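Only one protein chain is missing from this complex, and each of the others stays in its spot.
Letters A and B mark the chains as written, and numbering starts fresh at 1 in each.
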Amino acid sequence: MEEAFALLARYGPKTKVIAGGTDLIPQMRWGEIRPEVVLGLGRIPDLQEIQFDDKGGLRLGALCKIGAIESSPIIRENYPLLAQAASVLASTEIRNRATVGGNLCTAAPSADMPPSLLVLGARAVIASENGERVVPLEDFFLGPKKTVLDNKELLVRLEMPPMRAISAGEYIKLGRRNAMEIAMIGVAALITLRPGGNTCEEARLALATAAPTPIRCKEAEQGLTGKKLDKKTIESAAETASREASPRTSWRSTEEYRRDMIRVLTRRAIQRAIDKIKS
Amino acid sequence: MKQQIELRVNGQVYEIETEPWRTLLEVLRDRLNLTGTKVSCAEGHCGACTVNIDGEAVNSCLTLAIEAQGKEVLTIEGLSEGGDLHPIQETFVTHGAVQCGFCTPGLIMASKAFLEHNPAPSDEKIKKVLAGHLCRCTGYVQIIEAVKAAAELMGAR
Partner (left out) sequence: MNEDETLDVIGKPYPKKDARIKVTGECRFAGDISVPGMLHGKMLRSPHAHARILHIDTSKAEKLKGVRAVITGKDFPGILYGNFMHTRDYLPLAIDRVRYIGEEVAAVAADDEDTAWEALDLIEVEYEELPGVFDPEEAMKEGAPLLYDDKPGNLSSKSEWEFGDIEKGFKESYLVKEDTYRTQHFKHGMLETHTCIGFWDANDKITLEACKQSPYVAWRQLAMGLGVPPHKIRIKQTYVGAGNSGGKQEAMPMDFASVMLSKKTGRPVRIVHTMEEVLMMGHMRHAFKIDLKLGVDKEGIIQAMDCYAIADGGAHSSIGQLSVFILGAFMMMTYKIPNVRYRCYRIYTNKSFSGALRGHCGPQGRFAFEGLLDDIADELGLDHFEIRKRNALTPGYEAPNGFKITTCAFKEALDKAKEVSDWENKRGKLPKYRGIGLGAAGFVTGSNIMGMSACSAMLKVQEDGSVALQTGATDVGQGCDTVLPMIVAEVLGIEPDDVSFALVDSDLTPIDGGSWSSRVTFYAGNAVKIAALDARKQLAQVAAENLEAKEEDLVFRKKRVYVKGSPDHGIELDRLVRYCQNRKGMTIMGRGYYNAPCGTIDFPTGTGNFAPTYSFYGQVAEVEVDPDTGKVGILNLWTAHDGGRELNPMLVRGQIIGSAVMHLGQALFEGVIRDDKGETLNTSFRDYKMPTFMDIPGEQNIYSMDQPDTEGPFGAKEAGEGAGTPTIAAIASAIQDAIGVRITSLPITPEKIVMAMKNKGAK
């Protein structure tokens, strides 16, 4: 790590960090990014840890492969939502190389991991030669392809608390095809119920490709917390989420369709989370 | 500014000089003359360049050659042993899974990594695991059938 920081200090803005390389290598190939120095972190130990305890929660190394997250028994048992999100990212081959840190630091608005991490209350642990600082993931993204990291810092770890009891989550990704899609819209919902009924103790909603960065839909969440989760409240929350979001029209899709889909998928994600709790 | 690296490919050791930005795909094809692994989209969207690194299927177009150091790389050329086809190669031949053949090496390598740990896969699982591979010729059905038949053959042997 020290070596990494020293190199970053030395080369600074001319450096690009490489993790899995699945985003960086195509960008270098097409000349979109022309770094003078590429810093590989693959040999740093501890950056791939997956550690859980039911008090502190999860420590997820930034260099954990998406594939490892998908198949990790720890993740599948304690954060199945995360495993679900990992499983729909690109292809098997890419998941065997891509890392969660890379997915976050590339900071595409359509990235698959952020929505789930956001609803799970993840914190980004950032290190530099001056030590570590912790940033709630909600504050990590500044804009398309921009994060709070300065060019001397590295994202080293994600931490999140254990999931609450009577909780379940769902990540839905919409694409034109059933595979190999960049999310046209991605929705993560995490629902916690009060014991014995349909009343929502807490709801968290996050979206991909619905704004310049991944976002939490706090207004929509408030529409669910403390309320009985029936068709009406769920639909209302979905509607609110679609208004909180700021999707664009691009040659890939229109704003109207994207907003419609935010509503549809938010409704679905909430319902599926509830169904998971019930079953 | 070239670097001296050592790669283990198909059980053989190669010492080569390469720029650090070269992908494993370029080095395999242009330096080691292992042209079985194909260049198609060269950006991870088609699977044609798939090889195994330490038993895992990866896109060699998205892997730097220097990152493959210290690892076991297996390409399509390394699959058959002493002239005998691997079961997956056999069933691809017998089940009509090969038409133009350009996507074939990548698909076989992906199937190899997969079947080692999934002896009795369902159609659904096969489709999901191989979803990163495009084939314009076959429409995929005979490939799925070949992979299932290979699983059976591998189990039997």
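Some observations on this one:
Assume a residue touches a chain if its C-beta (ideal position, glycine included) is under 8 Å from a C-beta of that chain, and two chains touch if they have at least 3 such contacts.
All figures in this text were calculated on a predicted structure; none of them were measured in a lab.
Of the listed residues A:Arg164, A:Arg194 or A:Arg252, the one in contact with the hidden chain in the full complex is A:Arg252. When the whole complex is considered, the residue among B:Ile5, B:Leu32, B:Ala65 or B:Ile108 that touches the unshown chain is B:Ile108.
Considering the full assembly, A:Ala179 is the residue among A:Ile50, A:Ala179 or A:Ile277 that touches the omitted chain. Chain A meets the missing chain through residues 30, 174, 176-182, 251-254, 256-257, 260-261, 264-265, 268. Mapped onto chain B, contacts with the missing chain fall at residues 29, 33-43, 45-46, 48, 75-77, 79-80, 85, 89, 92-96, 98-105, 108, 126-128, 130-144.
As a convention for this text, only the chains that are shown with their structure count from here on.
Look at where the CA atoms of chain A average out and do the same for chain B: the two points lie 30 Å apart. The residues of chain B lying in touch with chain A in their complex are 20-21, 23, 42-45, 47, 50, 56-59, 61-64, 67, 110, 114, 128-133. Every residue of chain A that touches chain B in the complex is listed here, in rising order: 18, 20-22, 25-26, 28-29, 38, 40, 42, 67, 90-94, 96-97, 178-180.
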